[in-house]
Structures are given as C-alpha cells and as structure tokens.
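One protein chain omitted, others in place.
Chain naming follows the written order as A, B and C, and within any one chain the residues start at number 1.
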Amino acid sequence: MPNSATAGGFLLVLAIVLPVTGVLLSLVLGGRHAERVVLILMPAGLAVALAIAIEVWRSHNVLQYFVGNWDPPLGVAFRADGLSAAMLVATALLVCGIGLFARGQFTSPGQAERRAPLVFWTLLPAVWGALNAVFIGGDLFNLYVALELLTFAAVPLVSLDGRAETIAAALRYLLFALFGSILYLLAAVLFYGAYGTLDIVLLSGRIRAEPVAWAAISLMTAGLLAKAALYPFHLWLPPAHAGAPAPASAILSGLVVKAPFFLVIRLWFDIMPRMPEPAAAQVLGILGGAAILFGSIVALRQARLKLLIAYSTVAQIGYLFLMLPLALTPEIGHPWSTFAWTGGILQAISHAFAKAAMFMAAGLIAEGIGHDRITDLAGIGRALPMTVFAFALGGVSLMGLPPSGGFIAKAMLLTAAVAEGQWWWAVIVLIGGLLAGGYVFLVLARALADPIEPLRLLTTIPPSRQAVVLVLALCAVVLGIVPLRPSELLQIGRPDIAVAGFR
Amino acid sequence: MSFALNLLTVLAVCAGAFFFLAGTAGLLRFPDPLSRLHALTKADNLGLGFVVLGLLFQAEGLFAGLKLIAVWLLTLLAGATVTQLIAGTARPSGPRE
Amino acid sequence: MAFDIGLAILVLGVAVWTIAGRDAFAAVVGFVAYGLLLALVWVRLAAPDVALTEAALGSGLTGGLLLAASTRLRRPETTAPGEESAAPLRFAAAIVCALVTAGLVAIVLLLPEPPPTLAPQAAANMAATGLGNPVTAVLMAYRAIDTLLETVVLLLALLGVWSLAPDRFWGGLPGQRHHADPEGVLTFAAQLLVPVGVLVGIHIFWVGSIAPGGEFQGATILAAMWILAAMAGLVDAPAVSRRWLRSMLVAGPVVFLAIGLIGFAIAGAFLAYPDSLAKLLIVLIEVPVTLSIAATLALLVAGPPARMPQQ
Partner (left out) sequence: MSGSTAYGLCSAALVGLGLFGLIVHPEPLRKTLAFNVIGGGVFLLFGVVARRGAAAGFGGDPVPQALVITGLVVAFAATALTVGLLLRLFQEAGRANLRSDE
C-alpha cells in the first residue's frame, strides 16, 4: 500500500466531483435541463471509471489520494484497489444503461417542470456519486457520510409515484437504513476511541483481537446487514424495490444494496485481515443460506412480476454472504479462499447487471400491458420478444446456468465449498439455483404461452429502450465468457493475499 | 473588594434560586393554567433577573455584562410571548387542560 | 464531579420519559429537554461548538419539527388501542438492550490509557489554515470533504421532502400560509426578535473561525429566525420552482466545489489551500455555505410544496 498520493489519484476526486456537479446543476437548472445534464454526465463519468480501472491495471497497485494534501489520520484518503475499480466500472455502465432507458419514462413535456422527472434526474447522479464515494472511501466516517448520501438519494426514488403503499415502503426503508447507520456510526466511534484513527489502512495496522474491536466489528456488520437487506433484515426490500418505478428499481436492486455489502468486504478482509473468525463467518454464511432459501421460495409464490424479482434479490444477496465462510478460512490467501472471494464479487457484479435488466424488462412489460400479474402474461413473448429474451438472459445468470457471470460466480463458490470440505454450502448453492430456475421458468412459461385472445399492447414500446435492457442482460452473460481478466483485476491491492496465489 | 463582590453574587444568585423554586412550586400546585402561568413567569423573570444580576458582579468587562443583560431581556421577551400564546389557547376552556 | 453525575442521571431520566411516556406529544417535549440537557453536557465536555449545534439544531429545530408533526398526527383516529407491542417482545427487547448497554459499559471502562488523540496533530497544522478554532479547522480544512458532502446530503434530504408533494402542487409554495395579525403578540415578538436573532446568527457564524461557533450553528439560528418570521406571517415561503431559490440552495456546495477544484491549480490538491490564502478562501466558502444551509434547514422544516401561488 503506497504511503503517499499516487499518480492518477486525482481521477478518484473526479469520480465524486462529476456526479455531485450533476446533482447541483440538475437542481438549479431544473425542468428539461436536468435530463440533459445527466446525459452529458454519463459518458464523462464512464470515462473516469474506465480511466481508474486502466490506471489500477497498468500500475498494478492501489490508487490513492489524500484530500487537501492532509495525510491520514488527520485527513481523509480516497483509495481504489482492483475491487473498487471493478465496482466503479460496473456502476458507471449500469447508470448509463439506466439513464438511457429512463429517457422514455421521465421526460418533462413542454416548458413546465414536472415533479417525478426532476427528482429522478437529480437523484440518479446522486446515487452514482454516493456509490462512487463508498467504493473509493478510505475513511470510516467519510464512508458514513457516503452511506447517508446513498440513503437520502435512494429513499425518495421508492415513493416517486406518491401512492400510499410506496410511501409506506419508503418510510420502512428509511427506518431500516437509519437503524443501520446508527449502528455503523457507533462502531466507528468505538474504533476511534480505541485506536485513534478512522482510516482503513491505519486501522488495519493497529487493530488487535480484543473486546472493543469485536464489539465494533459486530455492530458495524449488523448495521451494514440491515442496509444490505440480508435475511432477517430483508423486510423492507420487496415493497420498496417492487414499488419504485422500473429504472429506480434497477438501480436500487442492482447497485444500492451492494454498497453495504462492499463495506462488509472492506471490514472483514481489509480492516481485520489477520484475525479471521471462522465461527462469525459461519453465522453470516448461515444468514446468507437462509436468505437464499427463504427469498427463492417466497419468490415462487408471488403473483406480481416486480415482487417476484424483488424477492429474488433477497435470495441473490444471500449468495454474496456465502463467500464469507468460504473465503475467511484460517489460511487466508489459500487458493480456494481466493476462489470463493472472487466468486462472491463476480456474483455481486453479474447480479447487478442481470437484476437491472430484469427489473427494466418487467417495467416495459407493465407499460405495455398495464399490469404485471404473472398469470396474465400470456402472449407477451410474441409482443415484446426482445424484452422477454433479456429477462430470460438475466434469469439464466440468476440460476447459474452457463454461459453467464452468475454461472462462473456460483461455480466458484461451489468449487470452493467442495474443496474446503464445507459441502453444506454447495448444497445450498445448488438448491438455490434450482429454485431460481423454478421462478424464472414460471414467468417464462406464462410469457411464452399462447394467449386465449391476441394480446394488444396499450402503447408501443420503442425498440431502443428494449435494446438497452438487452445490452445490460448481455453484460451479465459476457461476464461469464471473459471472467479471468476481470478476476485478476479484482485481486490488485488486496492486503491479505499475494496476487500470485491466484491461478 | 473581591470578597464583597463575591458576597453580593452569592446573595443575588440565592435570591434568584428562591424565586425559581417558588415559581416551580406554583406551577405544580396552582389549580388552573392561567394562575400557573402567572406563577411561572413572575417568578422566573425575577429569578433569572437575580441570577443575571449576581453574575454581573463577576463579569469581565462591559461587553460580557451587556451580553448577560441581553440574555435576560431575550428570555423575558420569549417568556412573555409564549405565555401569551399559551394563555390564549387556554382561556376559552381550551383544547387541553 | 457530583454535578456531572447529577447531570448524567437527569439526562437519563428525561430520556426514559421520552421513550416510555405514553403520549407522543409529551415524549417530544421530553426530547427537547433531553437535547437542551445534552447541550449542557457538551459544555462540561469542553465542546462548546457541539453544545451550540446540539442546542440549536439537535434540540431546537429537531424539536420544533417533531412537535409540529406530533400535533398534526394527533387526531382521535390515529391513537387506536392495542398498538402496544406484545409483552414477550418487550421482555426480549429489554434483555437485548440491557446486554448492549452492559457491553458498552464494559467498553467505556476498558478504553485505552493513554487515550489516542489527534489533538496534537490538529494543533500543529492550525497555522497553515489561518484559523483559531480547531473544530472549524477540522470541518473546513482537514476533513473538508466530509463537510462538502454534508451540504449535498442536506440538499438531497430537501429534495426528498419536496418529492412528497402532490403533483398538482409541484413548483408551488411549501407549508401553510400564516397571516400576520398586527395586534398579535407573536407578530410583535417576531418583529422585535428577528433582527436581533439575525445579528446573533451572523455573529455566531463569523466568530467561528477563532471562537466557538461556525457555519452550521449560525445557519441554524438564521433558519430559526426565518421560521419565526413565517409563523408570525411576516414573510411567506418562496415557490420551490423559483430560480433564485434554487441558486441560493446550491450556492454553498457550488462555491465549495469550485474553490476545491481551484486547489488543484494553486495548492496542488483538491480542497487544499495555499497557506497565505487559506483563511480568505475558507471565509469565501463559508459565507455561501452558511446561506445555503440556512435556506435548506428552513425549507426542511417548512415541508413539501402544498399550495400554488395566489390562487
């Protein structure tokens, strides 16, 4: 880990400054300009994310920046390792896709400013900036502010349509998120009280296995789990994600819940790399397994498409946490541990693309036929073939069928589980895949069935919007075809292992 | 000199504390909202006045003393306003009490 | 010492009242007292800057917001009987919370000696910032990025509140219109108090660079003065679509960002200040930031747009 700012570190500043500028401009210009601001911002932000990834790849080292030239612990550091870079690029791609998709839904016709479009086009860059701040944050309190930024950007997206049930969903989401924040903050206070720093790298050098450290880690993990909607903290997620407009659901389900997961990884692998606690990791794994089984089974019983997809998110979040018992083995850096770690991250990224595509496909279907009741989907496969195909591709990744990112991710988790002798996780991965197959086929069977009377769409869905959804779904598939390069990138800057350990 | 000032401070603050005590007792014991408010404001304004007076003997310089007096005046104003508003609500056999 | 223990017990007692009281309105009143007592605790902990913030924002503005909400929610139909949690849940919750408290007590007693601190480092770099108040140095220099993001957090919260407006009122005016009563005591008090309060707010903000105070505390007082004037009917809220209002809201973060980016050119890093210009630049940031925060806080209390201008 370098102990000064690195070349290219200024890119990290841009990753936050650009979206924040977008928020401010959208708000002050208002009306139709908000949309234009974001559309201009999207390629620029994508370029910055790619530049960061290239710089990390080229230098094979962590990018680091000390804001205001104040070194930690007094100042705040931004850092991007391979994992950050991968998340930044995935986020940028998804935001661009979601932005293009949302153009068809959130436009202000005429001169008058409308509520929903302005809020959406201001909060989209806000979510982006908050996510980037989480991915490159090097200071626990700065990360707290970033998490709050994310919460305040995400919650209003849920209640954008203003119906009582979505307002209730937003309120519940906010209460859970605040509960998570306060636990996180308490943990940060304990870290500072015991070790005198909030900087992640400095903290990892000072932390010792003692009660205060365990208390802080437990509190922080619990807070992050509440925000990540891991079972049994999942109650808020389905109504919130299903109630939001499709592009908002895509960003909430695809990206926003990954931010707290990302911080769990930071906490368990970066802050305390030398103190693995297999029992605690097993507990998190059990919660993950429970999430997979519970989420999948409840998803099977949903009558509405968006709720089905939302419950599937509950299940897929479970997979992320399976990586903890598999990667936090007593001998970290062991090839199988790295295998599991990489599998978990690939799952996070491929699920982001797959789930965003599925939510947006569901949104297009609902626009086309005016509802999203699964039993009445017959004929939609013929009316919107591209959309249903995209939905199916996303489903393939969720099930873990080749070729897809989800397949590689789940195969890596499975292999690690078998190789480490923790076969029970392998069983859960397999059952989860079967159940996912069940609910995806449930939808596809209805969608591809012949309707009793020919299906008439209420409006025409422009092919460009369908194409965006398909491209995102294809991204999830492509991750499964070229997985090795990205997974090598992921290892750059991991403090706990040598990169050479990965083959 | 400083002994005399300290003595004056102690006396004034004690007097202030007495009025606070009396006002609180009135707030708790008087039967209806209006007489409660009466007890509270009369005693509190005087009580705070004596406390401020006592602290004036310890003030470092004119500016600090003026700040103390400003605190008292602002409290008087706020207290009088709020009392009026509460009394206005309470008078026509108001919504509460 | 005895005073500290007594104050701590008093804080706890008021907190018990706030949590356990049956009436929501009474609980909110308890919360206001809780905040004011905490402000006193902050003075005892040698943190006057925090004490000011706690009194103005944590107790005052938050209390006002919650008081207004509890009155509006206080209708007969909302207080349905049987809303209490089941006894077993309460019992389990009590045990969990007692365990959390016990754990924290152990940690408080086990905090390391000598305590880790950044005070010497903060002191050593003060000269470079040109400031005399270390807390302001942390907020505006060492950790300026937190403060910058913080101003954006406030804006997002405001946008979130605005987003709750019914579509027909979008672009309209927030909250209820209060009409001035020329004979009314509130109008009189507001006319007298607002100019004084504005002066106090500006003073608190201005001394922040050398003494306790600063932009958050000053802005809170300014916001409170606006709310008082609006309640007295002396001013009305502006329509949320107004360009000048939007500009005022974003001015703080925009100037903050701009000067931060200029830091790349003149001091070699984002949000860095050259020694000779540090104080000037910080004041240049603080003035619009104070205005923006004051406007944001006031509008957060005012609520979502609820009427159109001149119907």
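Following the convention adopted for this analysis, a residue touches a chain if its C-beta (ideal position, glycine included) is under 8 Å from a C-beta of that chain, and two chains touch if they have at least 3 such contacts.
Please read all numbers here as calculations on a predicted model, not as lab measurements.
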Partners of the unshown chain among those that are drawn: A, C
Contact set of chain A toward the excluded chain (per top definition): 74, 141, 144-145, 148, 151-152, 155-156, 159, 162-165, 167-168, 170-172, 174-175, 178-179, 181-182, 185-186, 189, 192-193, 196, 239
Positions on chain C contacted by the hidden chain, ascending: 1, 3-5, 8-9, 11-12, 15-16, 18-20, 24, 27-28, 31, 34-35, 38, 41-42, 44-47, 49-50, 53-54, 57-58, 61-62, 65-66, 69-70, 72-73, 77-78, 83-85, 89-90, 93-94, 96-98, 100-101, 104-105, 107-109, 111, 115-120, 122-124, 134-135, 137-139, 142-143, 146-147, 150, 153-154, 156-158, 160-161, 164, 214, 216, 293, 297, 300-301, 303-304
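Just so we're on the same page, only the chains that are shown with their structure count from here on.
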Contact graph of the chains (line, ring, star, complete, other): line
Distance between chain centroids, defined by C-alpha means - chain A, chain B (Å): 57
Chain C to chain A touching residues, read off their complex: 103-104, 106-107, 110-112, 115-118, 121-122, 125, 141-146, 149-150, 152-153, 155-157, 159-160, 162-167, 170-171, 241, 243, 246-247, 249-250, 253-254, 257, 260-261, 263-264, 267-273
Partner chain C, residues of chain B touching it in the complex: 74, 77-78, 80-81, 84-85, 88
Residue numbers on chain C that touch chain B, as the complex places them: 185-186, 188-189, 192-193, 196
